[in-house]
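I have a structure here, written as structure tokens, and I will follow up with some questions on it.
Complex shown without one protein chain; remaining protein chains in place.
Chain nomenclature is as follows: A and B, assigned in order of appearance, with residue numbering initiated at 1 for each chain independently.
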Amino acid sequence: MTHNDASTTSVQRSAGTDNEPDFGPNTLLKVRNLSTRFFTDEGQVNAVESLDFEVKEGEVFGIVGESGSGKSVTGLSILDLIESPGRITDGEIWFRNRSLADEFNEQQSQAVRDEFVNLLELPESVHRSLRGNSFSMIFQDPMSSFDPTSTVGEQIAEAVEVQQRTSSNPRSARSRTQGYGFKSMVLGSILPSKSFVTEPSMERAIELLELVGIPDPKKRAQEYPHQFSGGMLQRAMIAQALAGEPDLLIADEPTTALDVTIQAQILSLLSDIQEERGMSVILITHNLGVVARVADRLGVMYAGEIAERGTLKEIFENHTHPYTAGLLGSIPEIDEAERLRPIPGNVPSLLDHEMGDRCYFADRCPKAMEECMEKPPEYEINDDHRVRCYLANREFDEDRSIRDHFDGEGGEPS
Amino acid sequence: MSLLKFTIKRTIHGIVVAWAALTIIFALRFISPVDIASALIPPDVPPTARESLIEDLGLDQPWYVQYLRYIGGVVQGDLGYSYVSRISVNQLAINRLPATLELAVAATLVSVVLSIPLGVISATNRHQVPDYLASFFALLGISTPNFWLGIMLVLLVSVMLGWFPTSGREFGFYEAMRLLILDGNRYGIIQWLYHITLPAITLGTYYVALLTRLTRSEMLDQLSEEYVRVLRAKGLPETLVTFKHVLRNSLIPVVTVLGLQFGSFINGAVVVEVVFRWPGMGEFLIRAIRTVDWPVIQGTLIIIAITWVTINFGVDILYTIIDPRVTLEGESE
Partner (left out) sequence: MISTRTIRNLKNELSRSFLAKLGLILVGGAIFVAVLAPLLAPHDPTQQMLQVRNQPPVFLGGTWEYPLGTDALGRDMLSRVIYGARTSLLVGVVASGFGALVGIGIGIISGYYRGWIDDVAMRSVDVSLAIPGLVLALTIFSIIGPIAINIPDPIVALGFAQEMPDSFTFPGTVAFVIGVIAVRQFARLARGEALSVREEEYVKSSEAAGASNIRVMFIHVLPNTMTPLLVFWTLRLAHAILTESTLSFLGFSGTTLSWGYDISAGRDYLGTAWWIASVPGVAILFAVIGVNLLGDWLRDALDPGLQEGYE
């Protein structure tokens, strides 16, 4: 089915590697065709499928979607934190890093374009050595994100320490564990140990705690995670993520586990720090109300893909995708205790053999039409706005509606 | 709760436990169908001598007199006299205790030194050859009767290879060290090591199996915790993630189990001491049970009960050191 309207063009992006990446002047990260899969007993889960997006320097890019849409897996893939049974199976992650680009230009030229390196083609150890200093990540639940048996100060100081060692000797894995010998291994596993962390790192950790607005940081640094409140601990996690002065901070639902009043504080802290340092942030959330406050551009994720993307204004005022509309219809006010009102229907199964080759949203879409049984391409509505939905270039037509097919239990067309 | 208060509370608890255990044993003794006098005194002893012997042992007294006398002695630190050898139980215990303690410490060392690395290797190489091997040995370890393992070691290492002696204990650690330090003579310490090796390995093996399994499963649990991902996200090298954080957290339940397993440790020690004719409390207890030597049995039980309470006390204190979330506060009921 090929309706084509003059006002929109369909952009075929999921092309192979022969397709050269083009970088804008202020691109920091460009993810292309990324697929991350989990090979479970139930089958192959396509958590992230042929994903493309770009993050510019100094911007906040929001990734929004229901739970299970692949947002966290996207963030973890960038840091190479996907664990068995998961694996990044395909794609490129281009990251601006001039020194790495110079270093690998010779030996691995296919992994280098201008100032960019493709993290997935660099040796794993190199990719991992960028954790903390090029990109870092904060997570949803601060309470479970700290080792309960070490002090908060020590854990932050550890981050400082490891970053200092990395910056003085970027490629040597050895320097990062130096001074942590067999004795420390044995003792450190039983007693609270101060080995590895040095005095200056501890001082820096206290500074960082102060920076994120923790009162009496010197004393709080000596305390254990369970002595902190959720909001304070989330601040501490932000401090820890800043230890290596990263270019990109990935914040995965940083406010979801917190009280509503605290949520707003954490968000403004994040946006202050982002502005002050000019760092880029990927803000992952299921709550459009949260991104509305801080994001510059948005990607709306569904079933491992970006369904609609654009500037904040375009998405809020000019959205095309019925899923985006559903999410917007269900925004609670951020200071309201009310939870997200869900879009009717089930979150899709990401099992490969159950996914089919149609619009993934079709079984829940109130405007699903006959053509939606074929997978829609991504349409460009304007420079600032793209969408993966046929409604980009046509109106909903009641006569071609296939809504009835999906009513009832299964969700599979009859 | 202050440490002092906690200590007092635990001491009282310990006394109550020891007293209750003792009282139950005492009561059972008097409803037992086994007649102590006829078990102790050979049938060919003439009646008059028999009478005076019974009187001597205090067995002619009603039960409450015997009980109060005994309790009175225990309160003053006197565990009574053996029915068989007529030697004071205190003296016997003092002679025997060091051997058991040495064995216990050596076996704990063997098991900790082997099991924790095995558990770590297993967990970090999950579902790979080293993991399967470790699991296989752990299964063998918990399924092998301790006494048989001891005998098989004797068969292979002592009888066939002649590397270690089959039984006995020539030197105590204390004497051996004295010889070494005062005379510079290494003979004692070498003999000590030579004799303790097989018993310690035998007693340690069961715990190697148990602790390897436990360390592995705790490590796997901890490795799936959210904080591990955060540690990696901040760039911490895997060595530090594993040892400084994951292992440390995994060892918390391991310490508990070491404490809780003290009972089976004593069980194991009894058996191992019998197999290797190791002159400790266990071998002593078995002999007392065979000869119905009640003062010795009771004395040993009191010592075991007190040790048990002490070890649990130690574990609780250790807990507050390794796990900052735990305070002695939580102990108050």
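Everything that follows uses one rule, which is that a residue touches a chain if its C-beta (ideal position, glycine included) is under 8 Å from a C-beta of that chain, and two chains touch if they have at least 3 such contacts.
Keep in mind that this is a model prediction, so the values were computed, not measured.
Peer 1: Determine which one of B:Ile94, B:Met152, B:Ile181 or B:Ile321 touches the chain that has been left out.
Peer 2: Among B:Ile94, B:Met152, B:Ile181 or B:Ile321, only B:Met152 touches the chain that is not shown.
Peer 1: Could you tell me which of B:Val89, B:Leu214, B:Val271 or B:Leu328 touches the chain that is not displayed?
Peer 2: B:Val271
Peer 1: Even though one chain is hidden, which residues of chain B still touch it in the full complex?
Peer 2: Residues of chain B in contact with the hidden chain: 16-18, 20-21, 24-25, 28-29, 32-34, 139-140, 142-148, 151-152, 154-155, 159, 220, 224, 262-267, 270-271, 274, 285-286, 289-290, 292, 297, 300-301, 304-305, 308-309.
To be clear about the criterion, only the chains that are shown with their structure count from here on.
Peer 1: When the C-alpha atoms of chain A and chain B are each averaged to a single point, how far apart are the two points in Å?
Peer 2: Here the centre of chain B sits 53 Å away from the centre of chain A.
Peer 1: Can you list the chain A residues touching chain B in their complex?
Peer 2: Against chain B, the touching part of chain A is residues 76, 79, 81, 128-129, 131-133, 136-137, 139, 141, 144-151, 158-159, 162-163, 166, 173, 176-177, 180, 184-185, 188-193, 196, 224, 226, 237, 240-241, 243-244.
Peer 1: State the interface residues of chain B toward chain A in the complex, per the touch definition above.
Peer 2: Contact set of chain B toward chain A: 116, 225-227, 229-237, 239-240, 243-245, 247-249, 251-252, 321-325.
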